[in-house]
Every structure is written in structure tokens, then in C-alpha cells.
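Of the protein chains in this complex, one is absent; all others appear in place.
Letters A, B, C and D mark the chains in the order given here, with residues in each chain numbered from 1 onward.
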Amino acid sequence: MNEIWAGMLAAFRLIVTLDADLVEITLRSLQVSLSALVIACVIALPLGTWLAIRRFRFRRATIATLNALMGLPPVVVGLIVYLLLSRSGPFGVLGLLFTPTAMIIAQVIIITPLIASLTHQAMRELWAEYHDLLISLNTTSRQRIATLIWDGRRALLTGALAGFGRAIGEVGAIMIVGGNIDHATRVLTTAIALETGKGDFALALGLGFVLIALALLVNFAIHTLSRTEQEGTW
Amino acid sequence: MNEIWAGMLAAFRLIVTLDADLVEITLRSLQVSLSALVIACVIALPLGTWLAIRRFRFRRATIATLNALMGLPPVVVGLIVYLLLSRSGPFGVLGLLFTPTAMIIAQVIIITPLIASLTHQAMRELWAEYHDLLISLNTTSRQRIATLIWDGRRALLTGALAGFGRAIGEVGAIMIVGGNIDHATRVLTTAIALETGKGDFALALGLGFVLIALALLVNFAIHTLSRTEQEGTW
Amino acid sequence: MVDASILVALRDTCVKRRGKTILGPVNLDLLDDGFTIVLGPNGAGKTTLLKVLHGVERVSSGTVKWSVPDAVARQTQAYVFQRPVMLRRSVRQNLAYPLKLVGASASDIDNGVTFWAAQIGLTEMLDRPATRLSGGEKQKLALGRALIRTPRVLFLDEPCANLDGRSTREIEGVLQRANAAGTRIIMTTHNLGQARRLASDIVFLLNGRLHEQGRATDVLRAPQTPEAKAFFQGDIVE
Amino acid sequence: MVDASILVALRDTCVKRRGKTILGPVNLDLLDDGFTIVLGPNGAGKTTLLKVLHGVERVSSGTVKWSVPDAVARQTQAYVFQRPVMLRRSVRQNLAYPLKLVGASASDIDNGVTFWAAQIGLTEMLDRPATRLSGGEKQKLALGRALIRTPRVLFLDEPCANLDGRSTREIEGVLQRANAAGTRIIMTTHNLGQARRLASDIVFLLNGRLHEQGRATDVLRAPQTPEAKAFFQGDIVE
Partner (left out) sequence: TMKLAVTTSFHNSGLSDVLLPVILEDTGLEVQLLVVGTGQALRLGEAGDVDAILVHSRAAEEAFVAKGFAPYRREIMYNDFVFIGPQSDAAKIASAGDAADALTRIAETEAPFVSRGDESGTHKKELSLWSAAQLDPAQFGSWYKAVGAGMGASLNTASGLDAYILADRASWLNFANKGTLALLFSGDPALFNQYAYLPIDPARHPHVKAEAQRTLEDWLTSPKAEALINGYRIEGTSLFVFNAEG
């Protein structure tokens, strides 16, 4: 129990002194997770929306599969990415293993199904509402997807934030493909795992609180930004 | 690359021979994750729905916080649960550390914010639709929540599946509070982490594929069950 | 302030949204019995007025005072919305819903559903999903659902807008019988013929303000203001 | 099979939902010009018929043949739904949306929006969120949005159900002018007076079947079937 207080103290100290290492790994955490989020959104938002508006033969199966992929175990994703990027793997020549890029790739794989599933769910309702109008106006698929994403952006926000949360808190995959190399691929979560292994629970918790604070910050920032703009519309 | 084939082969072999250890840890994985899912749903569905229908002073802040908590790093959750359940912690006398119960507790903490956030999101739309009617009929809060959850169950399903996915693939927290003890708290993900550490990628991948197959199975089962019942209503 | 025969009194009631006053200030007393028809052009604030009375729309300033405590008043009211809200359930479950809420017995619910389904002519559609009904059928269902708890006060927002001639007359009959049996009805319509057939008194709104109020025969036959006169002749109202 | 002056032909068209036939089999030819009013009691299948013609409702059997290829036909049609669909945007953006889809220039869009906002009387509400409009205002907006691409064929599903007398007459004027300018209009209504004022020909539906069709003057003055006769007198139709 004392450790929890010690952890808070450690977090406080780290933040107040602007510990150089902390700043570095925090920025790397943000960089990796936000990059992964942007890439995953670019893929998942249109994909999820497309699934919501399109009727095809294996639609239900596809959706069930997508939902199941939300449970992709990060360690397995990490392993597969590791095997693909390793020197003896097919993409070994790119030399991406143990770089932030590799970490981003792994996280994109992990969060894309999550965001796509949630997008599909959110867009289904909106599509039911817009269906007749958009069909009647003879829109192309692309226009339908764009309209739904734009008008449903509030609902999509939660999905994106869920993806961000999963990415920023994830450790299994990025440990394998990033390697937790000091000053190269160490991020907050891998640092926490390291301190835990060392038995320095206070520092681990301290880093954890920093991470939670970071997540809170990002969420409040996004909520504040989206609020000003919401007023006008929905 | 060869490892990936080897992994598939390993998965195939494990499943075909119904390896006793595999069956055991698979069942434990299911037991832990499904228990956590049920408990988390019991908390998160009413909570998220309540947030959707209730206007109060710090509502936006509460929701932003809930969204941020989707990013709770599992390792930190694991640590805190460990410190609470440890013999020298406040709940040490219960002797829950390194038992499946401890793993369930950690997973409930991790997935409850996720499910609650997604519930809130899904229920907001439905509430906008039902708002006037339910207010007009002079319903109690409890009745409103029950009605929304029932009529919005399809949308909630995706949230619950996202929670299940996160739980079944999670490793950081349950490694710390469960301890990955053979025949006691070993589950699929911790077994995968173990084999990865040994460098036995084929077996790790094999277990990973089993895990993914399990997630697929659960999702297809739920989709099939919910389909028969949907036809009638929405 | 509220005397015995007055059901509800509005005093300086205003509704503002996005800085614009969409209703009021309105001062209005409604008596304990009768069949009030609220008239006015599109956007006059009829829906807003009904919602304010019913308490589903927040008031920005002023008061709404029922002769009974608010909690009691709310329990005995029902409302049919302009755009009927369908629960994503079967027609039967939609009808049964208000009774379930008050914990009615299964047999009471069954009887109520059977009776009202017949009244609104949806007996054959009880097991359809309500969201799939035609426009008119939805309106009828919303009406049956509002009447099933035999409310003391019933608000109706253009309940016959999508109904055919025969259904309209049937529903009018149902409403008149309910009114005779003691249900206070407050209803909007754009159908002046219907207003003439049903109203005991008229409330005429314009630009969110109460413009004229009085006995139906008086107001309809001899409106006091030129705007009301023009409106009743279907003329341009500014 | 489809001759030059025939715009669209339905042959044995059926719509089945949940094992029930809700429309058809219908055999119907609509000519190249005119103002068709579709009449029938609630649940007769009017909405379904319009949607089938427009192609937003799937046909279970039979065919719908336009005189031009389907793709062309679809591009030049517009539809006003019974329950207007509002995009979650401002009124202005709702009006501009159909023009944006076809990549109109910014100035064309501006002009179109200004012109049609005035026509439907929503000029002062252009920057309001469309979802917050009153019932009648929503219907007007949907109408303006349908007309803004000057469609060749316009489907209207009870477009005046929630409109006041003056708006109804104004909209009727807009529709008649559009019709005179070459827009083929197919519209449902429960307002027989409106049918008399607007229709060049009538389609009368009952229980999903085509019961009577012909020139408006003929059908309205001297309906052939007893059911139609009863309906036009507002009588009970079984």
C-alpha cells in the first residue's frame, strides 16, 4: 500500500523535475501511439463504415471475424511482426526491427480491428437513418462513406479514443518488436514493465501514473476541441 | 517466416491431439475472461447508460475520464491489484494473490472503463431517440436504463465483445497478479509469453493461433445466437 | 394564484434556445375540462408549448403551475409526439410498455393491449416490429400507447397528420369519447375542419406568442385579431 | 414493351417482407408527363409503391422498367420521404448537399441555396441545425433539398402532412410550377382537396393492390369501384 503513495510521489517528482529520461520516453510513447492511431483510423474508419453500408455474402462472417480480431493477443502480433521484420524474414532488408516504426506497425495491427468494429457499430445506426436519403440522392459509395464519417464523427471519437487507449497502454507487442532499448525504443509501458521486473514498484507506479495522466490529458484536450465545434451541429 | 508455418502446424497438432495442458489452460483462459466480462458488464452497462441519460455538473469531465481510463496500462493495474492483494497489503488475508480470482479482478478493472465508454456512446443515440417518450411516460431512472439496455442490446454487443477481446488477449496484468503458475494460473496469453521467452516461437505462435481461434469461436457463437433473436425486432 | 377550476397556469413562460426566444413570454390558464386545440402556423411554437406544459421541455424563465403537485400531474399525463417515437420492439410490446412500467398484472396488460389494438385498428399487426409500420400506423400506435393508461390529461401533437379520412374520423371518435369520460385533451392540428369538429376552446399562437384564446365557437367564428382571421381563412400571416 | 410516351412500367411487381406481401402484384404504366397522385388508406402500400419506383425498396418479384436506363433514371430523380431525413448539419448544408454531391461550383451552390431557401421560406433559419427544426420546417427543407437539383421525376410522400394552410398552398404553387416546367411528379396525400387541386391522374391502392387508375377528373368524380367510391366519401373501406 505504501508503494501506491510512493508511486504517486515518484510520479510527482518525475514530473516536477521534468526528468530528461521521462520526457524522452513519454514523447516516444505519444509519437508511437498517435502515429499508430492516425494510420489505424485512416484504414479502419472507411473500412468499418463500408461494412456498415454494404450488403454482401459473407458480411456477417466478416463482422464476426473483425470482432474476434479485437481479441488479437498483442504478444502474438508482436511475434508475427518480429518474424516478418527480422533479418531472416521477408522484410528484413528494411532494417525496421527494434525501431519505433516496428512498434507502430504492431500497434496498427492491434488497434485497427478494434476501431473498425466500433466504427461499424456506430455507423450502422446512422446508416439506418440516412439510408433512404443517400440512396435516393444516388450517391457513390465513397460519398456515402464520407458523409457518414463526417456526420457521425462524435460517435467515432469514442472508437478512436478506445484505440488510442489500447495503443498507449499496450506492452506485449512493442516489447517484442521494439526491444525496449534504452534511448531508442523504450516507451512508458515497457519502462514500467522493466521497473516491475526490477522490483522497483514505486518507480513503476510512478511511470504508470504519468501514463494515466497523459491519457487523461489527451482525452480532455480532444473533448475540449470537439466541444467547441459540436455546439453548432448536433 | 517458416516459424509462422511451424506455428500453424503446432496449433494444428495441439488441437488435433487435444493436448491435456492446452485444454486446461484454454479452459482457464475462457473462465477468467468470461467471468471478468460478465462482472464488467454488470457494472459497465448500467453505468454507461446512466451517464448517457443523466445531465450533471461534471458529466463531460466524467466521460473524458472514463475514455481516458480505456488506456489504463495493464501492467499498472496488475501492480496495484498486486499491492492490494499481497500478504502485506490491505486484502492480503484473503489469500487471493496468484489465484484466478485475482486475475479476474485485474481484468475487470481493465475492461470496465472500455465497456462503459462504448456503452455510453451507443446509448447516447438511442437516448436521443427515446428521450421524449421515456420522459413523457414518467419512467424511473432504473426503468430508463433497463429499457435502453434492452432495446440497444445489439449495439452493446460490440462493446462487450471489445471487452472480451481485450480480456482474453491481455497478458501484462494477469502475469503479475496470477503469476503464470503451471496448473494453477497459467492461461493462454501467459503461456505464449513464456514460450516466447524461451525462443520457442513455433509453440508460442501455435498457442496464439489457438487463442485467435477461440476468440473467433466465441464471436461466431454469439453472432449466431443473437441473430436468431434479432430477426423479430430490429 | 391557481384557482380550483384552473388545471394549469403559465406565467411569463419563456423558452430560449441558442439565444433565440422560441416561445413566450406566455401567460395562459387552461381550465379543468374541455378539449383545447392549439393552432398556429409552422414554427409558431405549438410543439414547444405542449412540451413545456407536459414538462419534457425545459423552461428558460417563468413558471408552469399545475393544480396538483408536479409529480402527481406527471403520472396522469400522456403525450403523442409529432414524430411518433417507436420503441424497437413489436407493436404488442409498444402498447404494453406503459402498463409494464406501472407494474400492471399480466392479464390487465393483455386486456389493455387487446382492447386498444382494436380501437386503433392494429389488431392484425401486433407481432410486427413497430419500426416497420407505415407512417399512419405508427401514429395510431402512438395514440393507443398514450391512451392505454387512461390519462387524466392527454397531449396530442398533430395526431392525424398522416392518417386517411376514415382513420381520422375513427380517432376523432376515440378522442371525443375519452374526453367525455373525463380526459382533458390539448391538441395541435393544421386541419381547421378538425379543429371545428373537436375544439371546445382554441389557443392561437404566432411567433412564439399567445395571440388569441377563447371558446372555440367564438374564436373560430369571430377572431379578434386580423392575423387570426387571416390564418383561419388560410391567408398569409406575417 | 415500353413505348415512347411511357415513363415507367411495373409488371407483376411484388414486395414481400417477412413472408407477407405488402405490395402487389402490381401492373402499372405511368406516362411521360403529368402529376400523379397516389391515394389509398393507411397501410395500403403507397409509400412502398413510391419507393419501388424510385428504387430504394427491393422488389421481391416482377420488374420496374424505366424508359431510360436505370442509372440515368436514378440520376434525375428526387424523393421527399414521409418522415423527412435530416442530415445532422445546418439547414444550409442540408440544402447544399445534393449539389455538392454532383460537384457544383461554390457560386452555383450559393445561388441554389439562396433561391430555394426563399422558395420554402426558411431563409432566416439557414444556420440552424436541421435536426432542431419544427415538424413543418423539416418537411419544407426536405422539399427544397429534393427540388434543388431540378429533378426530371419527383416523388413526394405526403409532403404537406405537417404544413399549415398557407405553407401548403405555397408548396402546391411550387410543385405546380415545377410540373409545368417539366418535372414529372408522383405524390401521395391523404388530403383529398389537395388531390383535386393538383392531380392530373390518380392511382388508387388498396391492400397493396392497384385498385383503380385514370384521369383525375374521371376517377375523382366517378370512381368505378365501390371501395374507391367509399374512400373518396371518407367512408369505411374494407
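Basically, contacts are C-beta pairs under 8 Å (C-beta built on N, C-alpha and C of every residue); 3 or more make two chains touch, one makes a residue touch a chain.
Here the structure is a predicted model, which is why all the values come from computation and not from measurement.
The absent chain, not drawn in this view, touches the displayed chains A, B throughout the complex.
Among A:64, A:77, A:191 or A:214, the one in contact with the hidden chain is A:191. Taking the complete complex into account, A:98 is the one of A:50, A:98 or A:127 that touches the chain left out. One chain of the complex is left out; on chain A, the residues touching it are 82, 86-88, 97-98, 175-176, 179-184, 186, 190-191, 193-194, 196-201.
Residues of chain B in contact with the chain left out of this view: 86-89, 92, 95, 97-98, 179-184, 194, 196-202.
Keep in mind that, in the parts below, only the chains that are shown with their structure count from here on.
Chains that touch both chain A and chain B are absent from this assembly. The highest number of C-beta contact pairs joins the chains A-B. Measuring from the averaged C-alpha position of chain C to that of chain D gives a distance of 28 Å.
Chain geometry summary: the mean Cα position of chain A and that of chain D are 47 Å apart.
Contact of a single residue of chain C with at least two other chains is seen at no position. Those residues of chain B in touch with two or more other chains do not exist in this structure. Chain-to-chain contact here is organised cyclically: the chains close a single ring, every chain touching exactly two others. Here the chains touching each other pair up as A-B, A-D, B-C, C-D.
Chain D meets chain C in the complex at residues 17-18, 40-43, 47, 82-83, 128, 132-137, 140, 157-158, 161-169, 190, 192, 231, 234-237. Within the complex formed with chain A, the residues of chain D that make contact are 51, 54-56, 74-75, 77-79, 81, 85, 87-90, 97-98, 101, 129, 131.
Residues 129-133, 135-139, 143, 147, 151, 232-234 of chain A are the ones that touch chain D when the two sit in their complex.
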